[in-house]
Structures are given as C-alpha cells and as structure tokens.
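The structure appears right after this line, and notes come after that.
Removed: one protein chain of the complex. Kept in place: all other protein chains.
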C-alpha cells in the first residue's frame, strides 16, 4: 500500500499542483485536501504548499490558519502526524503556533526568486531523513515575507534542541535571524521552510536540479517503515 | 464633480420626448458627426446611459478608430496556415500546437495608468490580459512583461521602475503565473510615457475553446467576480452633472486597484466551470466594463439581450446607472449560461467564494435593452455600439526630418583606435543600462510556479512544458527596438519580428504565430500616423514572408509629452512549439572545449546600434538590413541542430552584437571563451555590428563536421570563431577581460542605479 | 523630539482588497457586528526640532508627494500628544 500524502488547497494557494506532482514523483499518492473540509481523508502526512493564501492580506498565513482543515491538522500534528509547511505553508504553521516565531517582510523589501543554497542541519526529522547531516542542497526560493524572526531565547532553544533544520548558505536572502531557512517542532514531525523543494524534483524543470526530492522520499520512507 | 442623485432618470421614453435636450457628447470625447451618427442609428437622441456606452465604446482605446484601416492588413496579408484555430477579432487568437492542444496568447498595453500609479497600473495591466486569455477557455500558464522607461539615471525612473516592477510581480506572483520573459529598455523618449506591455499565454484542448457570444434566447447572463465600484470611470463625471463650465471638467485618470487574490479565485472558479461545460459564451470585463461585455456578447450572438442593471452587485450603493455601465472595476467576468446549468454555475462560484449574479438574459429580439428600477434606459442595436464605431483615415506623411536622420550615418562615428579602447568600450557596452543584466527586475518575479518552466529569463525565450506525458512545450519571446523603428518604421517593425522569431528558434522551438502591441504617439500628428502606417505594413509583410500569422494584439496611441512622441515602438511576441522540451537549447556556454560558431553574415551596420548609443549617444543612419528568408533559414538550422543534438548552446545576436551575446553566454555558463576575428572582418565590426539574422552556437567537436556540412548544404554562412575555454573572454591579438570583471560591469549597473 | 503620525488610507471609492479580506474573515472567527473594514498605513515620524506650522506644512507636503499617492489615497497628519 502506498503512503497517502495530503496537499492542502486554501483560496490563493499556488503550488498545490506542483506539490502533488512532487509527491507522485517520489512514489506516494497525492490526496488533494480542501480548506473547508475538516476531514483529512485518512492521509498519513500533510503538506501545506506555497502561494498567497487569502492574498497574504493582513499577514501571510494569518487568515488560512483559521480554516476548518487547519483545526484537524493542528490536532493531528500534535499527535505526531508528519506535516510540512513550504513558504506560505510555513507562514501558516507559525501563525498557528505549531512552530515558533514569525515571518516578516524581507529586509530588502522585494520579492526574491532565486536558486538558493541551503545546509540541511539535521536529518532527524520526518522530512529530512534521506539527507545527510550538513548536506548542502540548492532549491528555489521565492517570497516577499520570508524574514524569519523569533525572540533570542526562542532562537537559543531551537539551536540547543537541534530544531534549526535548514540554514541559508552563500548569502542570507531576506534578513532571517541566524540565517534560518527552516525549523521543526520538538518532535520533528512538523517542519516548515521558506524555499521550495517541490520545484526541484525533475531534472528538466526549473533550476534543473532534483535536490528537493529528498523531502518527499524521507516522509515516504518513514510512513512505509512505520 | 459630484453626482446629482436626484437628477431625472433619462429613460428611453424621456429621450424620445425631449429631442432637444442638450447632451455632453463633446465632454465625453465624441465628435459632432459621431453624436449625429448615434442619433441617426437610434432615430432619437440617446439616453444618458446610451451616450455613456457609445462614448466609451467609440473611444480610440476601444474602437481602434485611427488604427483599424491599417490593422486590416494583418487579415488581408495573413499567410496560409493550418495552425490558426481562432483568428483576429476574438479576445485572443488560438493556435494549434499539436497533440490536441491549443495555445492562446496576447500582448496588451497599460502605459498611461502605469505612469500615474506605477504599482497599480502595472498590476491591473497583468490582470486584464490574464482575463482575456482565461475568457478563451484556457488555463493561463505564463506571463511576460516588455517594459520601457525614461533614462536610467533620471530621478523619476526611480519612482516609476520599482513601482511598475513590483506591480507586475505583486500581481503575477500572487496569481501563480510564472513570469518567463520580457524586456527592460531605457530611453529618454519614454520619460513621461513609460511603456508597460503585458503578455499572457494559456493552454487548452481544442474542444475547450470558448467564444464571446450570447446566443440562445432564455439563456442567462451571469456577472461574476468582484463587486462593481466607482473606480476607473472615464467620462462619467461629465454625464452626472447638469451644467458644464466653459473649459470642461478634467478627465479623472482611470486608475484602479487590482486584487490578484480575487483574480486567482476567478481563474480557478472559471476553469472548474469550463470543465463542467457550463457556459455557452463568456467574456472578460476590461476597458469599458459592462458596456463592452454586454454589447460585444450580444453583438457576436443573436443580438437580443435584456439586463436588469439593479441586480449588479455594487461596492458603492450610490453609483448611477451610467457609472455602473462604464465602471472598469477589475476581476469581473460575464458568462452566458443555459437556464438548467445556472444552479451548478452558482454553486461552483460559491465554492470559490466568488460572487455571482444573474443580471439578465438573452432575448429573441435584436436589441440590447437595459433596465434600471423597472425603467428602460438603453435600447440599442448592440452591433452599433460594439462594432460600428467610427473609422478614421487620418492623414499621414513622412516627416521632414526623416531624411536628415537617415543621412546622419552611424558608420561615420569615431571607432576605437586601439585594443585598449576596444576593451574599454566592450566593458562600457555590457555594463550600460540597456545591455546590463536585468536580474534586479526579474528576480522579483516567480518563474518556477506551476512546475513547468523549462526556460525563463535571461534565456532567449521563455519555454513552458504543456504536457507532462509527451513533453510538448511552447516558447515565446517578445522584442521591439524603438531606435530602429525611429530610423525606419517599416524595417524597425520587421526587425522586431525577426528578433523575436530568432529568439524562439534559438531555443529550439518552431515559430508559429505572433501577437503585437503597437505603442505610438498621437495619431493626430501625421508624422506619427506615418510611422504607424509604415510599421503595420512592415509587420504584415514580414508575417506573410515568415509564415507566422498575427493572432491579435493591441494598439496604444497618444504616448507623448506635449508635441514629442515616443519612438515608434512596435513590440512583437512570437509563439513557437517544441515537440519535446528535452531538446531545448539553452544559451549558456557550459562545456569547455566546445567550438563557437557564428551563423549568418556580419556587415558594417551600426545605425541605431547599442554601440552608437552607449559610446556616442547617437541615433542616426539606417537600421540593419532585414532578410527574412535568411531568418527563416537560420531558424530551420537552429531547430534541426537542436533536434539532432548537434549544438548544446545557442544565443541570438541582437542589440550589442556579438560581444554582448558571447558575454551573456559565458557569464551564464561560468566559462570563458577564446575568440578569433574571422577573415574579412575587423575586430570592431566583428564585436559590435548589429547585423540581423545571426546567432552563436556551441558545437561539440564530435558534431563539428555534421554541423558545418548541414550549414554548407543549406547555404548558411557558419564561421568558427573560437572555443569555450578558461575564465576570461580573450579576443586574439586584441584584449582579454576576466569573467569577474565582465560580471561586475554587467550585473552591477541596475542595482547601483536603483539603490 | 516630537512624534507626528501620518495615516494613509485608500480613498473611499477605491477598492480595498486587504480590508475586505479581513472583514470577510471576521464572522468565521466568531466576531460579528463589524460592517466594514478598511486597511491603511500608519507612519510614525520622529521630528527633530519644534513641530510648528512650518514643520507641519513640510510634513503635509511630504505626505502629499511621497507617503501617499493622492490619485488613490487620502492622508491625515496628526501631532501625537
């Protein structure tokens, strides 16, 4: 039986179809989830894809966080279900307090779209087990509200607990504190990051690299072995 | 001017009874004979609402009254082709790209609003063209944005450029449409008239093509999307007042605020409606709003339509009927739906949080009838509004100064005397604002979204995969060169066409069809009208020769400050198809040892060149000669070479000439090049000439023989000019420049200007 | 040092997508009884020297030419007490 990975569509979500494709390329079944449905259709994991849900009006992720589907996802995430938030999905996760901190306008105030080098700081999460600790990867980055911020105390705690999952290399693209590109919750099942692994799963498309595929094969491995 | 709310409602009956009532036709921009013609059509004076409709629909913007006698040639001279499924006249043309797929694309301008409010002007420009594409039944899959600004170092450019760029990005990024290309050009002639052209391309299956027509009496007219507000109402303030002062009221600039989130919902909602085959006809609301949508839908159908204007959802309850008819509120669509499908239609809209309202129905008759609080305020033959607008044969004449301009030969400009000077001019060229890297702009656009982007800026063309199974794809490039067109508008238009064609072919795709945006000054100036006539003639002749029909486009006139018009700026978008995107040809030189070939003939051609601008601030002489048969041959060679794996990089030569192209390919690939000036050419001409019909390619040594044999057999000059090697560009016997130095010059300019 | 606040709001006839999005979300969050929401910008300026009529006139000019685009926005200048 193949693993079922849910991909949520909020109004204004953009990368849902790409994320479904990435899930399929990795060999799992992609299950579309609709923001108004509380029912997660027995999926084994959930991805909150990128985009501008509700236009990013008010704050990125602020309105989506209150959708019916998030009620169940918050509950399930706390119970250990793997959840990945990419870009806008990461913003939804911080607004939902599943992950600490907040996202601010990039320090240079512009939308930035580029191929971004990252270091995978830890393979000890549901979404990074297929990478080596310290492995360097390049995947697309594209956002305007990507500056990660949190209180010093929270940052220290994240570092101490090994919950900084990705760090920007070769230049911080948005002013994120401590070059943080992605973090996890304490249990390691909930991961959020700004760059887009789903855009780096096919050699021909985008940057021509497949460095993002490991996210999806990682969760698949975990689900199959579970 | 405030609206007089208690003003008497001008019904059709009232209009018939008060033939002598004065009307503000002049203030609304109508000419006396146009007003007389409206009275003749109706057999009475128009009501206020009718006058509103005619005045916007008969405006230059909507009726093409100055340009249509010239645009006719695009139909008359159209090349024979099976590729065109829907031609000029619909929201956008549709091209058959094989495997059951059809592609629709169109380019439009949003120049004037973008100067007044750069962010919103550009944003709503993107929004408008996306709805045109959607209305054809297609899923929009990419956008492009050819932009032109005043001098790079002018203080106002700092306001206009960042605003426009973030508007294009803010809207397109939020919609989830990859931006795969465009242009950024600086020239003082665009100082008070920046050009914001926007292109959208969409994909559908043949059977999904939808047309803007209202037929089938009893079918419902559904308005859906955003509520209607009081924004962007051109001349309505005139109508709303009873008295007019001598000078006439000032025209309020028609600036609207876009809501890309609403548009994203509109796209998804509309695509779901298409999937369930719920519409009989559909039209987007753009310029002239409901006036345009209702009259065009009715006119293209059986004619009869009845609309209850009270039912239109409003953002502002105080709007008058005239204002509702003329409002250009964004993010709205109008659909014709069979009665038994209405319920499902509304349910899908509800799912996507899109407001949808039945505002009327198709009727047996042939009149467009609009009611307000039960009273009839419009009763017109829709065709007379939508299609029978005035046509002008405006006088045109070759300007007096044209001869002097052409006589001012750029070939006589002082050329670099030493190798050191040559080197210096190369650096100056690749670092000049027009030739510098545009990454500062394009990095603000999402080029990855939708996961089908094969090539995007700075590649020669943008390429999108449209079928994941077969890897079928399309490529598009847009080009225009106002300097060339100023020197000779006929040739300039053909050079724009040739360049876009060459760009598409360089990436390995076969050019199929074009769309164009014609940006010119005032049609009331005979010199401008001559430029327009020459450019359209050049384009039509060029398309016939290249076999690429014009599928649609847009005209933007009155781009001028005082008496000074912009350079005539025809912008051409060429669409090509590639049956397997795996064999696309990128521009990067990335394999050391591969041979660099220059294809085509290099002549001493510097009129309008980047070199003449950058080094001498000069514009004069004749633009490069055009040979479209040669362009076609070059295209065929580039496509064959890509299909047979004979080349692994290609880059077309255009502004800046060979040295610019080689620099870009080297920087993109991270490798240098050793170049040798071919026999018969001097180094200066070799590096800077802008002869058309040329490209550079990288050929693996193993393929060299096969490649040169092919070129020889087909009669295309191919000169081996060097090899990919090292980390500098070295021109033998002249100079060498490290890539780092080139990169600093090329990439540092725009950020420094805008910092 | 005094603080001057410049509030910039979209003109009433201009669409305010942000305000609308907020308003539409409120009932879902259990907040009723808000019939309209408009969202604008607030600039807090720290002014060196006295905030006299001349200074206020300059700030008004700044708001008019730079902080707001009066084609679509209105602004208000207030001295923070």
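Brief remarks follow.
Letters A, B and C mark the chains in the order given here, with residues in each chain numbered from 1 onward.
To be clear about the criterion, a contact is a pair of C-beta atoms (placed from the backbone, for glycine too) under 8 Å apart; a residue touches a chain by one contact, two chains touch by 3 or more.
Note that the coordinates shown come from a computational prediction; the quantities given were computed from them, not determined experimentally.
Taking every chain of the complex into account, the absent chain touches A, C. Per the touch definition above, the residue from A:105, A:178 or A:221 contacting the chain not shown is A:105. Interface with the hidden chain, as seen from chain A, comprises residues 58-59, 62, 66, 94-95, 101-102, 104-109, 149-151, 175.
Within chain C, the residues in touch with the undisplayed chain are 1, 7, 9, 19, 22, 25-26, 29, 31, 33-49, 55, 58, 61-62, 65-67.
By our rule, only the chains that are shown with their structure count from here on.
Arrangement of the chains shown, judged by which pairs touch: all-to-all, with no pair of chains left without contact. Rounded to a whole number, the gap between the C-alpha centres of chain A and chain B is 36 angstrom. Touching of two or more other chains is recorded for residues 259, 261-262, 353 of chain B. Touching two or more other chains at once are residues 17, 21 of chain C.
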